[in-house]
Structure formats: C-alpha cells, structure tokens
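All protein chains of the complex are present and in place, except for one that has been dropped.
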Amino acid sequence: MLLTTLYIIGITAEAMTGALAAGKRHMDWFGVMLVASATAIGGGTVRDILLGHYPLGWVANPQYLAITCLAGLFTTMVAPLVVRFHKVFVMLDSLGLIVFSIIGCRVAMDMGLSPLICIVAAVVTGVFGGLLRDLICRRQPLVLHKELYASVSFLAGAMYYGMLYVGIDSNIVTVSTLVVGFCIRMAAVQFSWSLPVFHFEENDTGTAEAKPKA
Amino acid sequence: MLLTTLYIIGITAEAMTGALAAGKRHMDWFGVMLVASATAIGGGTVRDILLGHYPLGWVANPQYLAITCLAGLFTTMVAPLVVRFHKVFVMLDSLGLIVFSIIGCRVAMDMGLSPLICIVAAVVTGVFGGLLRDLICRRQPLVLHKELYASVSFLAGAMYYGMLYVGIDSNIVTVSTLVVGFCIRMAAVQFSWSLPVFHFEENDTGTAEAKPKA
Partner (left out) sequence: MLLTTLYIIGITAEAMTGALAAGKRHMDWFGVMLVASATAIGGGTVRDILLGHYPLGWVANPQYLAITCLAGLFTTMVAPLVVRFHKVFVMLDSLGLIVFSIIGCRVAMDMGLSPLICIVAAVVTGVFGGLLRDLICRRQPLVLHKELYASVSFLAGAMYYGMLYVGIDSNIVTVSTLVVGFCIRMAAVQFSWSLPVFHFEENDTGTAEAKPKA
C-alpha cells in the first residue's frame, strides 16, 4: 500500500534526523536509538495512548521499531551524508509529516471519534515525535517555533477528514492530501511562512504583543 | 452542575496562565494552544492515562479542548489584562486546583480504587497540568517549589474521600471541600506557607539538611 511505503520512508528519515539530534548531545548508542525512535514513532505512540488505541502501532508491528533503531545506528556511520543531503531530509521530513497526519486522522476516524479529535490525532501524530526528541535532548522545541509545521498537519488532517466526509474516493483523498500538504509545507519552508509568535514580557505596564515572526 | 461550571472556569483560567508561560518563551500560536491546553487539561489527561480511564475527558468532550485552545489564543490579545488582574488569576487558579482535585478523586472512586489511589488521582489532576507546562517551557517546575499547592490538593482529596466515606451528603461534601480547600490555599499564598525544602549539597562530609523554605 502506498501509505505503508511512505510511512516506512517517513520513519526512516525521521529516525535519521533524530539520531543527529542525539549526536549533538553526545549520547551513546542507546541514546541514539531512543531519540531516533522517539522522533520517528513517538507521535503515533502519544496518539495511541491518548486515544486508548491498543496495542500501540510498533508493539503490534515491532519491525517498525527495529527500522527506527537501525536507521538511528546507521546514521552514526553516515552522518556527513545526512548533512550534505540536508535539503533532501527536509523534503522527506515534510513528506513524513503529511503521511503521519493522514495515518493519525485515519486511526481516529476508525474509532468513530469526532472531527475535532480526528484532526487533533493528525497533529499529534505529525508533530509530537519532534516534541519528544527536543524534550529528551533538552532543547527549545522546534515545532513550536518553526515555519508552518503543526498548521500544515492540521490542514492535512482537516482536508483528509473533510474530503472523506463528502464521499470522495479514499485513494484520491489520500493522494490529494499528500500532494497539497507537501506543497504547502515546502512553500512554507521556501517563503518562511510561520504562525504569529506570542511575545510576552512582563513589565510595569504589563504590555504584550503578538506579531508574526520577524 | 456546580462542579461542571467551576471546571469550565478553572480550565479557562489555567489555559490563560499557561498561554502567558508560552508567551514568555516566544512560542507561536500552536505553542500557545499546546501549553494552554497542557496546563488546563493535562492533569486530568495524566490521571486518566495512569488509571486507564478511557476515553480521556477531552476526547469524549472535545469542547473542553476547544475552550482551552481558544482561551489560549484569546490571551495573546489581552495579555496586559491578565497581568493587571494577576490576583484574580491566583484566586481562579486556587479554585481550579480544588475543583480538579475533587474531580480526580471522584473519577478514581467511581472506578472502585483504594483510598490512597483516589487521593493520588486528586493530586495528579490538580498538579500535573502545571508540571507539564513547566516541562514544555523548560523551566523549574513551579509546583515543586511554591507555597502549599500539592499539599492542598492532597488535603482536598483526603477531605472529599473521607467525608463521602462516612456518608455525608455528596453536595455538602463538594461545597465544604471547595470552601475549605480554597481558604487553605489562599491562606498559604497570603502567609507564604510551604512544605519543608530538601537541600542536598554533596560535599566532603556529605552533610545535608531539610529546612522550611526561607
């Protein structure tokens, strides 16, 4: 199935970028495998736990965990290549974001949950892997600051749900969401689109302003 | 129901203070909604996951998640007001603490769990939202240092459980716990009551002392 193939490509790419984050923190091989796996399958794990969807994806299919661990270790040997092909990984990461969002929405829909929860499931699946990676690596969570990431995940989830709701063929919905979502995300990277940032500084007059990121 | 109304007030206030924390970290709107929601409904989420109480509160009732996200975004527009009415928010936060503790205890009691677990459920529901907020915002967890917070949650849970155990009418128990818990918490704020702090410094003689916070 197209989605499964793209999922495997997605978790492999995410695991490799996650491994680099572990390398920046000088972690040992266990740390590399942990961060790689958290980045790649952590979002789906959080989604499954929040929805009570057991067994978790990788518990039922341990080969996915094996893939992320091996991809992580592999990265320690080819790190310079990952750096040189940075742009390819940005594209793979963006592809993975849409794939994960679609899968997350799908899982929630199959459980008969409300539209809002299906879209939340899409965002959690797409975004929480990076959040976990940054929490373990003790750095500022990238997904809360970067160009449109969670927003694209939200749009992908909403598009996927909406198109299925009006009865469009499932394969067409999947492919359209992948194409549109990927393009919006790559455009956001290209043109540095981002959500408004909330700057709050406490001072005597208690002023605060929200403005787009400079 | 009184508890539901107070719960909505509580999560709204918690979401607004959570949004300010996100603003201090210059997060974008997604970050604001994430931190606001984590602060407001994160405690109940952790409680439900620990107890295996599915579906989670906000998954079954997505309007609560919508409220916290909207309250968070609203805060970005009225942040100076939140600062000016800081004392009101401290009171609302204290009210929310007791409401969350009562609800947490209630959920565990309905599952037939032991007294200790019911009280733990109260504390987790009351306190873990702030803990999650501080973990995401990468700052020293406030609830582990501030004036009596977890202790008040503990007392509220114990009082609620105990009074129901001896057969007092449920409405009386709820109102009494709210009043007593709120008063103890506000007194703790007023008089800076706090738990003893454990200071551990490793030195040659390995001395350490626990003393009340100065």
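Chains: A and B, in written order; residue numbering restarts at 1 for each.
Here is the rule we go by: a residue touches a chain if its C-beta (ideal position, glycine included) is under 8 Å from a C-beta of that chain, and two chains touch if they have at least 3 such contacts.
On a predicted model such as this, the values are computed, not experimentally measured, just so you know.
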Taking the full complex into account, find the residue in B:I9, B:L70, B:L144 or B:M163 that is in contact with the omitted chain. B:L144
Where the unshown chain meets chain B, residue by residue: 49-52, 113-114, 116-117, 120, 131, 135, 138, 140-141, 143-145, 149-151, 194-202, 205-208, 210, 213
Chain not shown, touching residues in chain A: 19-20, 22-32, 34, 45, 49, 54-56, 59, 62, 65-66, 76-77, 79-80, 83-84, 135-136, 138
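Keep this in mind: only the chains that are shown with their structure count from here on.
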Approximately how many whole Å separate the CA-defined centres of chain A and chain B? 29
